[in-house]
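Here the complex is missing one protein chain, while the rest keep their positions.
For chain A:
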Amino acid sequence: MAGSGKLMAVMGGKDTMTGFLLGGIGVLNKHCQPNFLVMEKDTTISETEDTFQQFLNQDDISSILINQHALDALWHCIPAILEIPSKEYLCDAANVSIPHRARGMFMSENLH
């Protein structure tokens, strides 16, 4: 696609969508998929999921603006990312992200 920089995708209600498209981020042409989805009352969950997955897979999209209520329905689309060891680099059990976060950043024994 001509021009430097990547695209910002948007998934949201009519007015939010119209607004950001007025802001100039929209793409719609025969060479590429649109980078936006207008979410209305009859927009199905599968359509929302498919569009979200499509945006995640597109190399030319660097960020996605999405209504919070839409994102709430999409967390299950974001795959679980599991850290596994490799032969060259041992897995550091203390730094595996989920248990690490669970320990909490501000637990008193972790502060001096």
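Heads up, the rule we're going with is that a residue touches a chain if its C-beta (ideal position, glycine included) is under 8 Å from a C-beta of that chain, and two chains touch if they have at least 3 such contacts; residues count from 1.
Quick note on the criterion: contacts and distances are computed from a predicted model.
Peer 1: Can you pick, from "Kv channel interacting protein 3b, calsenilin", "Vacuolar ATPase assembly protein VMA22", "IER5 protein" or "DNA-directed RNA polymerase", the UniProt name of the chain not shown?
Peer 2: "Vacuolar ATPase assembly protein VMA22"
Peer 1: Given the full complex, what residues of chain A touch the hidden partner chain?
Peer 2: Residue positions of chain A that touch the missing chain: 2-8, 14-29, 34-35, 38, 62-63, 65, 94-95, 100, 105, 110-112.
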